[in-house]
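Presented below is the structure to which this report refers.
Shown here: the complex without one of its protein chains, the others still in place.
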Amino acid sequence: MNLDSKIPAGPLVDKWNNHKAKLRLVNPANRRKYHVIVVGSGLAGSAAAASFAEMGYEVSCFCYQDSPRRAHSIAAQGGINAAKNYQNDGDSVRRLFQDTIKGGDYRAREANVYRLAQVSTNIIDQCVAQGVPFAREYGGLLANRSFGGAQVSRTFYARGQTGQQLLIGAYSALSRQIGLGTVKMYTRHEMLDLVLVDGKAKGIVTRDLVTGAVESWASDVVVVCTGGYGNVFYLSTNAQGCNVTATFRAHRRGAGFANPCYTQIHPTCIPVHGEDQSKLTLMSESLRNDGRVWVPKNKADCAKPAAEIPEEARDYFLERKYPSYGNLAPRDIASRAAKEVCDEGRGVGQMVDGKRLGVYLDFSAAIKRLGEPEIRARYGNLFDMYENITGESAYKQPMRIFPAVHYTMGGLWVDYNLQSNIPGLFVGGEANFSDHGANRLGASALMQGLADGYFVLPYTVTDYLAGVPIGSRPSKEAPEFKAVTKDVNDRVAKLLSINGTKSPRQYHKALGKITWEKCGMARDKVGLTQAVAELQALRADFWKNVKVVGSGDALAPELERAGRVADFLDFGIMMCLDALKREESCGGHFRTEFQDSGEAKRDDAQFAHAAVWEWQGDGQLPVRHIEPLVYEETQLSTRSYK
Amino acid sequence: MVQENEKEVTLALKLRVWRQRRCQPGAFEEHALAAVPTSASFLEMMDMLNEQLIKAGKDTFAFDHDCREGICGMCSMTINGMPHGPLPGVTTCQLHMRNFRDGETITVEPWRARAFPVLKDMIVDRSGFDKVIQSGGFITVRTGSAPEANNIPVPKPVADEAMDAAECIGCGACVASCKNGSAMLFVGAKINHLNILPQGQAERDRRTLAMVKTMDEAGFGNCTNYGECQAHCPKSITLDVIAKLNRDYLRARVKEFFSSTGKPSKGGD
Partner (left out) sequence: MALTGLVLAGFVLGHMSGNLLMFKGPAAINEYAKWLHDHAGLLWVARLTLILSVVAHIWVGIQLTLENRAARAGGPADEATRRASTASRTMPYSGVVILAFIVFHLLHFTFRTVALGGMTFGDDVHAMVVAGFSSKPVAVFYIVSMLLLCLHLSHGVSSVFQTLGLRNERWRSRLDGLALAYGWIIALGFISLPLAVLTGCLK
């Protein structure tokens, strides 16, 4: 497997600019002769599709939702980072770069991260010009707030719905192009496979979710921006439709999958309430700016209402353990700290399976300091959402929160140009693995999605297309397209024909139980080995006993779910293998065998690399390759937020 | 507040749920659920119904849903005659079963409006909304051409007002609740968000005229000021956006009438 990262030579600060200057261009008159397929319409996908169309390429964009505006980027609440230093608190591109590298526990590529920090400022300019209603100060200039893992205020926000506002911005740019006829938008279309011709990505096969029609599409390049795989845990903060199918199908066609074990557990979610729960709801990390996290010091107090526990009997464990970052400690650290206190039996809230899985996030001090109207202005919609779901008012009593799967740092392997090891297959946003290492800092996902879509892919894809001869695009009547279409049709027919006894959701739940328990917040060798075996058995059972109702020629939500669960099953095995083979703790990957009294213990000598998995065929285990991470300017150190 | 090993409160429910295939007439089907936890969301209740149907070997009910946290705007059910159900200010996915009574009969049907044809069961085609945006719901700014962000000061009250309008999640409850099937609240929210901001001024008139024209062509009805849309909007967007849309539309029409070319001032392409 060719894993050349193609990091440009030269000093870190100049790499991107030098590289951009050397990238090849395509003559404006020739651009319309190239067809670019973009799969996914979240921040990365919408931004890329709009940008390609503005440049003059012929673009087709696909999404499974009924409108590109609904992609799950929309759910990001807290904000987007940018090294603008508007607050005059010492921020800079270098500082954002350092925070991100450190936040990622030194498992991200330096050059990619530096570029991300560099273009972060352009993103804010672009979004403001598009009309994104960021929060303002009375002088009319942009406001900022602080976020986990940073000691500066560099997060731009639009109430608690920054993701929605940014996505509407990108969607409006995309919509403009659709209106102009330069982008053909295919909604309710799910990518079910990738087509390779002579080893290069030349198209995709989709299923029209309304009519059931399986169709193929030929292009000169394929850009996949289909998000992460958090739903492998069944319960996560992801949308119900979020899936690994597009990236996993590409993986099956030869694309390397990097670091699948890097999954982020978000500390501030609403705790699980019952068996039939389908979804965990995130409360923005921004809440940690004003909320204080605590549990009772004594187990005996855990069943009491919060108000009856006196101040001196409360353990503000984040402030105690990490005095300099306090409640704003990075996500992985805050999550683990919460798990620890709950494991000690000091959790609060409803008893589920003999355990109280929850900690308090308390706003009483902030309400006293700032007044309820100010808190309402800052977090009103989050408090309302919390009350809707739990029936409790966070103005009157502390919120209860618990960590939940939220984001996945792993993804398809890409080089510096965001091109996978399959030529012509580019990957942007959460779907790739490039920028966050083993842990992502808050407000950085939106930054990366838009950076890839607006400011990286348009340059690097153009460079690739400059090397593709005009008119070389294959016809979709080519045998390669026919073969892949047949594969897809066969698979759909197979799923519909098994007619077993268990619903796809039952398998999804079973899958989630295994992955969350054995590959969740804490992992160990025994558990992971078991998980691999259990998942293999579950996969075999699935293909024998799944029952998929509905028909192939109409809207069939169960068929959609079954296909996604089938891919999650294969993927889950790979994720557990990756976690098993990475015998260290880093960021979101915490192996209980490798720790320093609760803190992650990295092994830089053995594991300062990205693990890249290669598909070996159905029923086979994938093979692990590595891309060494070379740090030119960063001193690897133990990550400390104390 | 703290419930220790408390047995979950459950409801027995009768459901009348709409069943329809594309381009065919539909009808209600009756089903019963024995024990729905009050902590479940409405969509989780629908999941339970679907799992029950699968066990019986029957086709499930199709409904749109995605984020299940009230922001993507995908979920769309008319519950007991009310888009998004009986609780004001929330989406279907944020409606929890504690808002229903034991033994209650719940009627579940799709958004009802000519502009939203049914694709299957509770799933409707809302592409009319996208077409409205495509005709003008944007500020023309090419990637990379934006000026430094703080060059455009936006007074806080203006930014807040734009944000109030921008909260619209495009779910279509306004159309579904309107007795005229009108999309004025959606279009008003979208137009207001951009027309209020300094960045949006260049294309203001053009945007307003184009979006209203597309809205009319998409088969939505007309506003007669019932106010149902505001009462059913999960983001509580107010009729103000319609008043301001009307004002901007009048303004643009008058300017168009008196302009030398008979066309609104052009922005962008």
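Letters A and B mark the chains in the order given here, with residues in each chain numbered from 1 onward.
Operating definition for what follows: contacts are C-beta pairs under 8 Å (C-beta built on N, C-alpha and C of every residue); 3 or more make two chains touch, one makes a residue touch a chain.
What you see is a predicted model, and the numbers here were worked out from it, not measured in a lab.
In the full complex, the chain left out of view touches B.
The omitted chain makes contact with just one of the residues B:Leu13, B:Ala40 or B:Met82: B:Met82. Contact with the omitted chain, checked across B:Gln201, B:Asn222 or B:Ser259, is made by B:Asn222. Although one chain is hidden here, its contacts on subunit B can still be listed: residues 28, 78, 80-82, 88, 107, 109, 112-115, 176-182, 219-222, 224-228, 230-232, 238-240, 242-248, 250.
Quick note on the criterion: only the chains that are shown with their structure count from here on.
Taken in their complex, subunit B has these residues touching subunit A: 1-6, 8, 21-22, 37, 39-41, 43-44, 47-48, 50-51, 53-55, 57-60, 62-74, 87, 89-90, 94, 96, 98, 119-120, 123, 125-127, 129-130, 133-150, 152-156, 159-160, 162-163, 166-167, 169-170, 193-194, 197, 199-200, 268-269. Residues 47, 50-51, 54, 65-70, 72, 74-75, 84, 86, 122, 124-131, 133-142, 158-159, 161, 163-165, 168, 171-173, 175-176, 178-180, 185, 187, 210, 237, 239-241, 273-274, 276-279, 281-282, 302-306, 348-351, 384-385, 388-389, 391-392, 397, 454-455, 458, 503, 505-506, 547, 549-550, 554-558 of subunit A are the ones touching subunit B in the complex.
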